[in-house]
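Input: one structure, supplied below.
For this depiction, one protein chain was excluded, whereas all remaining protein chains were kept in their positions.
So, chain A:
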Amino acid sequence: MALPSPPGLTPLEIAFLCEMEMVTVVPRQRLEGLELLGGPTKPLHPPHRTSLPLWLALLLKRQRRANILPPPWFHPTALTSILDFERSNTDQFTPPPPLPPSPPGTATTSPPFLSSSTADAPDGALPYHWLELGEILLDAAPDDIVDPDAVRRLMRDLREVRMAKMRAGVAVLDGSGMVGLKGVGGMEVSEGRAFISGVVDGLRKIGASREQALREREAEEGDDAYEDIAENAGEMDL
């Protein structure tokens, strides 16, 4: 059976991805290591902290077999400073957490497998799945979070500030569709996808003939045509 949904992940699918993030848990019961399909898990020995995927941590939490240790960025003080950064830098998002070193040519990991939400994560950066993870933790483990009400309020503020930036970013969209969104979150991509790609595709179709003309001139003038094209494009914009 074919999948009926249009391109782009649905919010539920984003949440599914987010549940693969590693979080730190403090077990309350022993549990031997398991050979799971996604790799073995470490045995749980209370009260030693262990990193587990979020879905498993939630399962343990629900059965009161473990407590979840929220990541450092999910603390009222850290969120307040992130919110300050978001408010004072209107043209960019909070940078994502620094990436682990990766020599060129090796296999690369990316969210949700970056351990950006364990207890050792940096506190001044929002990971890719910040919104989903925050909502899930607030929902499933409010008793493990410092001042959940303040955190909930800060999350809402952050979300609004960032959504406003996404909306403001629409003004710079053009047919070439080169827009940088460093630091954007997974749920924000999902929300903005239909609109942003719709605008970019629409503008591209409107500008298709002009682009074709430029491309032909480029082919005629050969390799040194680059500057000319930049100038021409500048004039045509006027």
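What we mean here is this: a contact is a pair of C-beta atoms (placed from the backbone, for glycine too) under 8 Å apart; a residue touches a chain by one contact, two chains touch by 3 or more; residues count from 1.
In this text, contacts and distances are computed from a predicted model.
Its UniProt record calls the unshown chain "DNA replication complex GINS protein SLD5", which is the correct pick from "Target of rapamycin complex subunit lst8", "Methyltransferase-like protein 5", "DNA replication complex GINS protein SLD5" or "Rab proteins geranylgeranyltransferase component A". Contact with the omitted chain, checked across A:Leu99, A:Val146 or A:Ile206, is made by A:Leu99. For the chain missing from the display, the contacting residue among A:Val26, A:Leu83, A:Ala119 or A:Val189 is A:Val189, taking the whole complex into account.
Within the entire complex, the positions of chain A that touch the omitted partner chain are 1-4, 7-9, 13, 16-17, 19-20, 31-32, 34, 36-40, 55-56, 59, 63, 96, 99, 102, 104-110, 112-113, 174-184, 186, 189, 193, 196-197, 200-201, 204, 207, 211-212, 214-215, 218, 229-230, 233-234.
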